[in-house]
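A single protein chain has been removed from this complex, and every other one stays in its place.
Each chain carries a letter (A and B) given by its place in the written order, and its residues are counted from 1.
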Amino acid sequence: MTSEIISDITEAEQGTSLWKDAWLRLRKNHLAIVGLVLLVALIIIALLTPWIAPYSYETQNLELGATPPSAQHWLGTDIFGRDLMTQIMYGGRVSLAVGFVATSVALLIGVTWGAIAGYVGGRVDAVMMRLVDIMYALPFMIFIVLLMVVFGRNMLLLFLAIGAVEWLTMARIMRSQVQSLRQQEFVEAAISLGLSPGKIIVRHLIPNALGPIIVYTTLTIPAVMLLEAFLSFLGLGIQPPKTSWGLLISYGAETMEEFPWLLIFPGLALSITLFSLNFLGDGLRDALDVRRSKD
Amino acid sequence: MALLEVNNLEVSFVTRMGTNKAVDGISFSVETGKITAIIGESGSGKSVACYSLLGLIPQPPGRVDGGTALFEGKDLLQASESELRKIRGRDVAMIFQDPMTCLNPFMTIGKQLMEPLLFHRDVTKAEAKARALQLLEEVGIRDPANTFDNYPHEFSGGMRQRVMIAMALINEPKLLIADEPTTALDVTIQAQILQLIADLQKNRDIGVIFISHDLAVVADIADQIVVMQQGKIVEAGDSDHIFHHAEHPYTQKLLAAIPGDSKQPEAHPETLIEVRNLCTWFGQGKDAEPVKAVDDVSFDIRRGEILGLVGESGSGKSTIGRSILRLVPVTSGHVNFDGTDLTQLEGGALKQMRRRMQMIFQDPFASLNPRMTVFDTLAEPLLLHGIENRKTVASGVLKLMDDVGLARNFVRKYPHEFSGGQRQRIAIGRALATRPEFVVADEPVSALDVTIQAQILDLMLDLGKEYGLTMLFVSHDLAVVRHLADRILVLYKGKVVEQGTGGELFEHPKEEYTRALLQSIPGRSLLD
């Protein structure tokens, strides 16, 4: 009897979960897959940079100066004679780190905030979301510039400041997800089965709210990287001796007339990364669209 | 010559998955002055067939593969887009299922109403307005002059459908295509709209195609009936033939799905649940008057009976069920379940009681967690209430699947891989998993196709006997409830208007509202 049941279950047709479904759809989206592959490659390069960078980061060679791309220096050198590829690799570490860390900050605050507001509801929700509304109306871009001016160019502060801006949208998305899910009949069914709120959140709410959160996270990372590059370009973000793509673009823009490669290659690095993340985000959005998988 | 003569119409949809023949060589005709009903369940191709006549299916993926459709001698399928445009809205007009979404919310109804007239005919704005007002009056819009510049959201569903009808008729078309025009409406409103369509059709002597999933709806108005299944016509004939001499098994199945006689009530002496002065109000902010969804309702449910709860939208019927199960906060009143006041329970005690009462929901698409397999869904209650342990849970799940008639090899599949009826079986299995004594069934079949409805209702009745269930059956459909329930409660605006056995209510309704409700049951003549 028991063995019969076990064989009944193990031999039953394997269903296709929505995640698997989404992955199958994503795999058909060539641009998103290209983005994913590029992104993974960039992350691996960034992680391995100290070991694989062709030249040392600090060593200057003032005699050499700026040279166009060559066999020794694939992407050329900057005005101090430093290898541009090495610079871009180290700059990418910083840019990507800002992107991922600040997004994580936003994710953590936003998801918690939104989930609580959406699940508790009522007055708590009203107060919490009113606060988000007010903060939304604040001109954050200007505030970040102000913060950077007032407190100096501090990387930790930059993470926090950018994360503090981006969590607002995350909170809104999470709240509306939780709120609409709460009204779904399967959550009512779980309540009527007697499941505890904790179990309902873990088993029924989070797995279903995850899709939009993943999509938005993927789209927040490039937005954050842009913000960092923007500030660094103005000289208000990352400071030498550290570097980032925004800073490299800023230097490149100063000398582009004589040494255009100093602008073009860092710009290319930033654009390609933004492309990958945006295409991946768009692809995920289409793939995870629950409405579509219904029919 | 017939007004419209469709011959061998074939329409298919080309998708990446392959070609799907939606309409497979159908032929029918519509006469001037007659109503032709096309009946079929979802996926039968009934709407696609009619939309393709007017070039209203998106192409691609849709594709007309062949056939002819002669409208006054002209083949619509061969007509160019600009020729079709001249026909659409002028000679052939349409009304659709959901009046809530079919009117443009950004435009006043007056503007929308005049649009087809101004576009197709050479009239001035003033003439168009006069004509529009006249039609609004005719379809029963009160005070058209003052509502002319209102937006759709200021009208109720029934009124919007009247506006849609006026809009369709404004150019005096020769053919009207009505696609499930009453499906989204309450029963009493449905009866009014059906009457309106029948009257307008007679007065104007035009041809009508009436598309519906429900034979009962067209029973009183259709002259000709065409029954479709999977893109083909299985049977066609006049109303008398279809209702009294149907030959095709599918037609007979559809007829059988129309609920029959009143249930012979059985005696159930023991009271299981006492509902006393139950109020469930929903606040609307600080100052606004609360919505009294359930307003001072008292009744008993006896052990082993099926109690029917009938009402239209806004009657509070669903909220009563949810209030008893403590799924919405109760404002005041008591619910005694086998001697325990449910409204006072919290925490562990409430969880213990929850095991004894369960709910079956209306929408099988929304009532199952899309990320859980059948196994997970059914195992959850079994494990939660310690009915099975980790070792025995598999056999418990399979037993439930057997009970609700689901094949065992579906156990690892996800909800989106099932049809609506199968999903409802899973939901029923989940509700029965805790071995409850009492089940609230909230419109459990109204989202399903008619033939599936009958299967699910039969399943519920069988299981009810097998498990010894007491059931609160919530529905908008008096005919279904009469067929199933031992006693019926009629609700109106949060209050109980009348109660009694099906026989009592149908033979001797005491209240005005009950009488109106009975009058509105589509195809009443079929019930007796």
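Criterion: contacts are C-beta pairs under 8 Å (C-beta built on N, C-alpha and C of every residue); 3 or more make two chains touch, one makes a residue touch a chain.
Everything below uses one rule, namely that contacts and distances are computed from a predicted model.
Candidate names were "ABC transporter permease subunit", "Protocatechuate 3,4-dioxygenase", "DNA modification/repair radical SAM protein" or "Nitrate reductase subunit beta", and the UniProt protein name of the unshown chain is "ABC transporter permease subunit". Of A:75, A:89, A:213 or A:274, it is A:274 that touches the chain left out of the display. Only one residue from B:116, B:181, B:304 or B:396 touches the chain missing from this view: B:116.
Looking at B:13, B:71, B:96 or B:473, the residue that reaches the missing chain in the full complex is B:96. Summarising the interface, chain A meets the missing chain with residues 134, 137-139, 141-143, 145-152, 222, 226, 229-230, 233-236, 246, 249-250, 252-253, 256-257, 260, 263-264, 267, 270-271, 274-275, 278-279.
Mapped onto chain B, the interface with the missing chain covers residues 54, 56, 82, 84-90, 93-94, 96, 98, 101-107, 115-116, 119-120, 151, 153-154, 164, 167.
In the analysis below, only the chains that are shown with their structure count from here on.
The distance from the centre of chain A to the centre of chain B, with each centre set as the mean of the Cα atoms, comes to 45 Å.
Residues of chain B that touch chain A in their complex: 322, 325, 327, 350-352, 354-355, 357-359, 361-363, 365-375, 380-381, 384-385, 394-395, 398, 408-414, 416-417, 427, 430-431, 434.
Only residues 1-2, 5-6, 8-9, 11-19, 21, 184-186, 188-195, 203-204, 207-208, 290, 293-294 of chain A touch chain B when the two sit together in their complex.
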